[in-house]
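Moving on to chain A:
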Amino acid sequence: MSDIIAQIPYPLLVFIVAFILLNLTLLHVAYLTYAERKIIARMQQRLGPNRVGPRGLLQPIADVLKLLQKEDIIPNNVDKSVFKIAPLISLVCAGTGVSLIPLWEKFVLSNLNVGLLFILALSSLSAYGVILSGWASNSRYALLGGLRSSAQVISYEIAMSLALLSVVLMAGSFNLQDIVKAQVASPFKVYLIPQVVAFFVFMVCALAETNRVPFDLPEAETELVAGYFVEYSGIRFALFYLAEYFGMVVMSALAVTCFLGGYAGPFEVPGLPFIWFLLKLYVLLFFYIWVRATLPRYRYDQLMGLGWKVLIPLALANLFVTAFLKLYL
Partner candidate 1 sequence: MNLLQKILLIEIWKGLFLTLKKMLFERFVTIQYPEKDKVIPAPGFRGRHALVRDPNTGDTLCIACMRCVRVCPSQCIKVEYEVDKETNKRRVVKYEIEALRCVYCGYCEEVCPVNAIVLTEFFEYVGFTRDEVFFTKEKLLANWDEFIAKAKRPYLNPFWKPRGIPEKFLPVRKRNFTGV
Partner candidate 2 sequence: MGLLEIAMDLLAELREKFPKVVLEVLEKDALTIVCRREGSLELISYLKEKGFKHLIDLCGVDYQGYKSEKKPERFEVVYHLYNLDEKKLIRVKVLIPENDAWQYSVTGLWKTANWFERECYDMLGIVFKGHPDLRRLLMPEDWEGYPLRKDYPLFLTEENEWKGYKEFLASVRGAK
């Protein structure tokens, strides 16, 4: 096996791995929408989608096909070039992060030394897509949605970085692979236990970063109709949705890597190298959906207040404590 792999030229290998990864993630994203609808339905004592395929399993595919066929409406007064490119920015920035996540000890597409920073940078960049789409739509609801989103991303980015910084302090590296290895070597095996505060802060910020309930203000359906993508339709609309779910997957994967011990598990499962990683990922994704089914939505200013007055001080304090312990223990 390894002989064959060794014979493949390196660029091709990267391409193959990237292709596998992309398809895997896309599949996950597609079925994440299905899982979300089904799980929320069961929580609300409904049946959920069950028309397309057995138990509605083909629903995501039907959705994608429908959205692909739809007319791509570009309203008259929009800034056309920006309007067209905005969803792509969102999607690419949200999706690229996957390439840095170590899915397995031997499976990571690009093992960057500053992997964590790169993911953070990408997730901040994806806000550009949102802001630009809000601006370019030339609609008031969209503009408000874009404004809300920019404010939200800026304030939550800080708390998230601070939370991750304590992990970096403990591991001593920005490399995600190294973080996982450091975790396995640490006394608790996972950073969740020593860094529970950071984990909490990270999860809340991740909800906010990916515009999920209770922080889904940019697209708050009952207030701004659909927020920044109110003017979009067809496949461009779908791209925004994909970006949101990609964001969820990347954020959860990051949480798994940084706090839950990544691909390491209590025992090795032969033949299924990704199983522990995926299992942890699914638990976190379920959490996202679960929260969505339960909680109401924050108001714009309350959200800002929560970010600046609660989460950032909390993350900072946690960082200091971690640094202190690191120095003197």
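Quick note on selection: all candidates are chains of the complex that A comes from, given by their letters.
Worth a mention:
The rule we apply is simple: a residue touches a chain if its C-beta (ideal position, glycine included) is under 8 Å from a C-beta of that chain, and two chains touch if they have at least 3 such contacts; residues count from 1.
Fair warning: this is a prediction, and the values are worked out from it, not measured in the lab.
Note on this complex: chain A touches candidate 1; the remaining options among 1 or 2 do not touch it here. The touching residues of chain A, when paired with candidate 1 in their complex, are 39, 41-47, 50, 290-291, 293-295.
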